[in-house]
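One chain of protein is taken out of this complex; the other chains stay put.
Take a look at chain A:
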Amino acid sequence: SPFTIIREYMRFSINPEMATQEVQPNETLTNLKAESDTLKTKLEDERAKLHDVELHQVAEKVDGLGQFIMKTRRTLKGHGNKVLCMDWCKDKRRIVSSSQVSVWIIVTFSEEHAVTMPCTWVMACAYAPSGCAVACGGLDNKCSVYPLSLDKNENLAAKKKSVAMHTNYLSACSFTNSDMQILTSSGDGTCALWDVESGQLLQSFHGHAADVLCLDLAPSETGNTFVSGGCDKKANVWDMRSGQCIQSFETHESDINSVRYYPSGDAFASGSDDATCRLYDLRADREVAIYSKESIIFGASSVDFSLSGRLLFGGYNDYTINVWDVLKGTRVSILFGHENRVSTLRLSPDGTAFCSGSWDHTLRVRDRGYIPKGPHSQGEG
């Protein structure tokens, strides 16, 4: 209402004349609306001037991070094909990974190859919270759940349960807080929430204007929302209960390949084909940081935070991994080693290591190496 705007305007005491102007009884609604629109714009401008601050400015006083030397602890080569996706089990030791031709569960810590399932172009895979099932899908437009077995010779495909059905490829999937529900995103432009047991569609999410490429669930303490990113350059935040898009961010200049919540749930990061990663604050409702460098000209495919949210790891299409200081906006490390695109990257559940998967057929697990105790820990490796 125009009256609310005028009151707000008074708080900022920008133009005392306008603030105290009485509304004449014969002023038409149109005039009032036009006036309120002008005031609204002026208000936004003034607000922006007063509070326009970048994250790195606030973080100026924070200690810098120093040198980082990461060590590769495991190089897993069994896929024999482009690795497209991976996810950690909550036990912090196992991962599920998918490639163009198979899904593979590996006990990375002791390097046991648990089980392989033949599948085609599995673009998405996820571990169930219980560690007793995995979900995957891709060009078949479906997401299926496979209960795992202790018997290494058992044919897992026989027990497979089709849960989600989209009308185009499955790009990402994630279990919610239990094994009973799955959230999916698809090339058909929608996301959906499914009941695993019955295959029932619980909620669908419409709003993207193109393929949805990624999603991430908010940390459970912060409620029932998730964020998705798409080829329409938008990152949308959704209410799982109502199916409504409650926030939308459009500052990227190209497809958003990956989204991940900041550990507190107050913000999320995105990685895009425009070669940048960005940080969006949910309560401020805007972008608050951009992670880019002139020498980085190829897209970021996959992003994830370290446990404290201080580091953002990005896997890129130029075969490298860049590690960013989230608060200061600078790059603290660049990692080589993969011989083709990095397609997927996740930190382990307790943040002790991260795993990257690549089109070079390998998965690599890396950590920071031995860190001496003390206030200014430097990497030693």
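Please note the rule applied: contacts are C-beta pairs under 8 Å (C-beta built on N, C-alpha and C of every residue); 3 or more make two chains touch, one makes a residue touch a chain; residues count from 1.
Going forward, contacts and distances are computed from a predicted model.
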Chain not present in the shown complex, as UniProt names it (candidates "AP complex subunit sigma", "Regulator of G-protein signaling 9", "Cell division cycle associated 4" or "Methyltransferase-like protein 5"): "Regulator of G-protein signaling 9"
Candidates A:196, A:303, A:345 or A:363 - the one touching the absent chain: A:196
Contacts of chain A with the absent chain, listed as residue ranges: 51-55, 58-59, 62, 65, 68, 71, 73, 89-94, 107, 109-112, 123, 130-132, 139, 148-150, 169, 176-178, 180-181, 187, 189, 195-198, 200, 202, 207, 209-211, 213, 219-222, 224, 231-232, 234, 236, 241, 245-248, 253, 255, 262-264, 266-267, 275, 281, 283-286, 288, 293-295, 297-298, 306-311, 317-320, 326-327, 334, 336, 339-341, 350-353, 359-360, 365, 367-373, 377
